[in-house]
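A single protein chain has been omitted from the complex, and every remaining protein chain is retained in its original position.
Chain nomenclature is as follows: A and B, assigned in order of appearance, with residue numbering initiated at 1 for each chain independently.
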Amino acid sequence: MTDPILEVRGLSTHFFTDDGEVKAVRGVSFGVEPGETLGIVGESGCGKSVTAMSILGLVQRPGKVVAGEIMFKGSDLLKLTKEELRNIRGRDIAMIFQDPLSSLNPVLRVGYQIDEAMYAHDKIPRDQVERRGIDLLKQVRVSDAERRINDFPHQFSGGMRQRAMIAMGLSNKPDLLIADEPTTALDVTVQAQILELLRDLNEQTGAAIILITHNLGVVAGLCKRVLVMYAGEIVEEGTAEQIFERPQHPYTWSLLRSVPRIDANRGHRLLSIEGLPPDLIDLPQGCKFNPRCPFRVERCFKESPPIEQVAPAQHAACWVTMERAYAEMGAGTITDTSPGAASGVHPDGRRALPAAEVPAAVAEAGQ
Amino acid sequence: MLTRGTLIYIAQRLALIVFTLIAVSFLVFITVHSLPGSAFESERVHGKALQLVLHQYGLDRPILVQYWSFLTSAIHGNLGVSFQIRGLPITPLVMRELSVSAELGGTALLITIGIGTTFGVLAAMRQNSWVDYTLTSIAVVGYSVPSFVLAGLGVLIFSYWLPNVTNGVISYPAIWTGTYGTLVELSLPAVILGFYTSGQVTRITRAAMLEVLQQDYIRTARAKGLKSRVVTVRHALRNALIPVISILGPLVISIITGSVIIENIFGIPGLGKEFVESILGADYNVTVAVFTVYALLIGIANLVVDLLYTVVDPRIRY
Partner (left out) sequence: MAISTPVLEEYAGGTVAREQVGLWRDGFRRLRRNRLALAALVYLTILFVVAIVALFWTPYNPAAILPNTLTFLGPSAAHPLGTDDLGRDLLSRMMQGAQISLIVGVGTSAIVLTVGVVVGLIAGYFRGWIDNVISVFINIFYGIPGILVAIILYLVLGRGLGNIMIAISATAWMDMARLVRGQAFSIREREYIEAARASGARSGKILFGHILPNSLGPIIVQATFVIPIAILTEAFLSYLGLGIPSPLASWGSIASEGYAALPLEPYMMLWPAVALSLTLLAFNFLGDGLRDAFDPRQRL
């Protein structure tokens, strides 16, 4: 195992709003090895984007990193001066964003916006910048790059804009590229092209990639290792194979059950996760997933499960874990994912009525 | 930059301006000629002699015929002759006054945009701080204090309280005595004129900056590691200027309105002073001429503003 280039330890980022303190990221720890492709998945609002923004020091008021360290090449990014951090942004760690139309400045030429990233850091010799700008556009497969480099963003298609964003991200040969939902705003065919491009670039340039997405399919296509986030915490971590084949956290399991699969048999119902993610101002006690978990036990309401090794290279934060759930509850064929359905544990500790008899109440509670 | 489409657009707009000028000048011509009295009645001209004078100036013809002859000669650049100063051709008179007004108004416009955008950007960068509150308050005060109040204050300070400091260079007696059109003499009136409208620019710039600073491309620019000054000026301000440009048209109108007052207060011999004097002296031809020149100025200003959009915002093409 090589030394990680990025190591996040106990990162917490909160937003101080008028309604209260939104604890968007709470005690997140993970590492990224050189050249690695790491996926961070979770529903919107689970803190995955805020984690990325925290790494680059881009969290805006009223948000603030309240705890943790972010070690990058031997120094803590949270302790750097503004100028030192600026010098790392876009040079050693680059980031690309979800919506390539709104993420490019509409009044500046695409080429200018790419070159500007290089001029800002003086890593690429000044006389090579323009040449490299065109080469980068070619590298991200924009055809007719010599001419298109002088276009404005609105003259590009959605896929081309995202390619230009990637070119901009790669311009200073970063060690780490953070891609926040890079394909979400794009057509399915274009999504596949962009993912393929990212995979190729990872191989060619050796830059590590953190891919942030809510789409498990996107992660499966690119990442070797996956973090699953829920309500501001990492609930499961493992290789892509482990996460997809043997998920151990009920949330990961539920997420996978909710992805439509073309190879599923007809009788297999597509199951959504009942309920909504918790209010990040007023979090539930114990495990944060307990209000929605089909396998919860009484302990889940009292104590927060720590993240522990469940298999080689696989960690999960759960008192039950899917392995035990399958074994003890005979839940391998569960078709009802409503809260407490498999274990029948009511939030008050009482055994709830069988789910079939209280559909309206469950549905209401979940709304 | 000048594509065929743009040229066609400019041609259409110019045609519209001409149409507007005809409509406006017609209505003003009719209205002004219905004013009681004329420039000649004040003089001791009666009966036959008056008829003779009226005939000499073509004022005994039907009003539509008079307008037609005004229009045809106006097309050739001849705006007719003054009644008050018998027979003085109006075109060179108006041109000279236009140059004075343009210098005053142009300086004021620069001051307005300079103060307004600076204040607006500063207020937006420090949103909800004392800087923000101070600057936005100055903006509201700016367009709430009438310009003649500021003029009075300025004259009091520079002419009566501090004549030694200004060394008489900036000296404004109640009646203008100096030569006109030098920048030093115009500085106080231009600052007062510009300060009034700068409040609107401050508010628009602030709102636009706040909006732009929330945009995704600002986040991208910061993620690239650009210096914050570069992000503000090159990425934010350029986009924030687009809504600012949209009020340039109304701004020119405000400055023209203000200049009518300012020129009369300071006795600056520009179009605004001429307009008031001509209407008080029933010098109809001059009134119509000045009004038409104003309408032309505004039409051109609006056209320039619309063309400026294409410079600042590449998404707009005509």
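Keep in mind that, in the parts below, a residue touches a chain if its C-beta (ideal position, glycine included) is under 8 Å from a C-beta of that chain, and two chains touch if they have at least 3 such contacts.
Here the structure is a predicted model, which means the values were calculated and not measured.
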item: Displayed chains contacted by the hidden chain, counting the whole assembly; value: B
item: From B:Gln66, B:Ser82, B:Ser101 or B:Asn302, residue that would touch the chain that is not displayed; value: B:Asn302
item: Per the touch definition above, residue among B:Gly58, B:Pro89, B:Gly106 or B:Pro146 touching the missing chain; value: B:Pro146
item: Contact partner of the left-out chain, one of B:Ile63, B:Leu110 or B:Leu156; value: B:Leu156
item: Touch list for chain B against the chain that is not drawn; value: 19-20, 23-24, 28, 31-32, 34-35, 140-141, 143-146, 148-149, 151-153, 155-156, 160, 174, 203-204, 206-207, 249-250, 253, 256-257, 260-261, 264-265, 275-276, 279-280, 287, 291, 294-295, 298, 302
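The rule is simple: only the chains that are shown with their structure count from here on.
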item: Chain A - residues contacting chain B, complex; value: 56, 58, 86-91, 94-95, 97, 99, 102-108, 116-117, 120-121, 152, 154, 165, 168
item: Of all residues in chain B, those that touch chain A in their complex; value: 215-217, 219-227, 230, 234-235, 238-239, 242, 312-315
